[in-house]
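One protein chain is absent from this view; the other protein chains keep their places.
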């Protein structure tokens, strides 16, 4: 199986990694070494390695908000895996002509909401490293799977088909008439506060056609109006915009909204039409 | 236009990214996904993603000091872009047989001082993503431009020619006879203090032929002599050298000059010949 897959001429697409491994250890480098041994010409891309430790929900959001920017055939390897070494399944998911390799712990659940999909369990020991540790399936199971997939190995070769994925438990924003109640889901590297309120929900309450009548309340601050860009706001004042992955975001032009407003993950956010 | 460019056989050179996006978000990964969709075999290199937020001057220094180490045909994508979403122009610059893609906010200004150059504005919507957000032109405008450039698309295809670039506003070191007055411009990851005093200025005052007669005053410390390497100095004492990008740098062998001397960005530095 191995030698066959190495001779396959056409690669399927790039391999994109998403993990919570950070960058102070050689973990991500070892996964790339494994890929290089199986699929030497694969194009390997780092999507992000600083998902907050074991935050499956953030990883799922990063993946769901990023995949549309990657080409057909991309093989995503997502390793945020608090259950490594336990009975949780290792899977490969095929949805919308892209592949997703990782633990079945909810991380891929948002991807299958509105799409047809198929998935298999990774069982075939010939498509894993010969020694599989109990602590690092990213290197020993998921990276080899991605390498073999990149070489054209079929999904059926990996293991039996599965018919349901484990669900993802997340806090969702709620709508009540013209009001949305949500929370801060993530503080990015600029100090911008991402919320769990989607563009779709804002459209439902008419916020995009009445931008000036929107009020956003967060901590003790009231922001009037939904902005177009980071530069919409006045100096020394926060601005609310729809960000590049289509969530409501609280920003501060040339500063940190998180620091200036005291926002952190979990802070309540309320949107209404006046 | 898209399908033609994908069939172009010879790539122009690697694509090198310089941004202030950091690494806790999937922003850089999304840009690489876009490149992979347009120019699947392009060699993508991270020059640096931790330019201090919105510091156009530091990004310009990194770019100007690094480009000579990259081959002919390299396509640099520089996204330190506080004006994203406003009227500032998006441009492609061609200078010294390399390409530079990014906002026209001064970031490329140092590159054209002593060279002939040409540049165009990025206007053609067919060479951008179909939906361009107001907050993330790195992904929606600059990455696609770099991908198409890598495939051999001509500069003229992107938009109209421009005849001047926006200048870069920076504090420059000043020379007065045998004295140079400058400042610390950057603290690197070893705690070394980079200054805005160039090797060229040091040559002008004769510092390189009279190394032992040079005095460097920084905070309350006087450093006598211009060193050859980090190991020139005594233990537990600072050393002044010309660093690998040709600026005067204050270092501390096996320690942090920044911490030990209390240096930070903006600290005054004075050089004179005794």
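Read from first to last, the chains carry the letters A and B; within each, the first residue is number 1.
Following the convention adopted for this analysis, contacts are C-beta pairs under 8 Å (C-beta built on N, C-alpha and C of every residue); 3 or more make two chains touch, one makes a residue touch a chain.
If you're wondering where the values come from, they're calculated on a predicted model, not measured in any experiment.
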Residue, one of B:65, B:110 or B:152, that touches the chain absent here: B:65
Of A:40, A:167 or A:206, the one touching the omitted chain in the full complex: A:40
Sole residue of A:72, A:133 or A:224 that reaches the chain not shown, by the stated touch rule: A:133
Hidden partner chain, residues of chain A it touches: 21-30, 32-34, 36-37, 40-41, 44, 53-54, 82-86, 133-136, 139-140
Interface with the unshown chain - residue positions in chain B: 13-14, 16, 18, 23, 43, 45-50, 62, 65-66, 69-71, 74, 188-190, 228-232, 241, 243-244, 254
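Keep in mind that, in the parts below, only the chains that are shown with their structure count from here on.
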Chain centre separation (chain A, chain B; CA means) in Å: 30
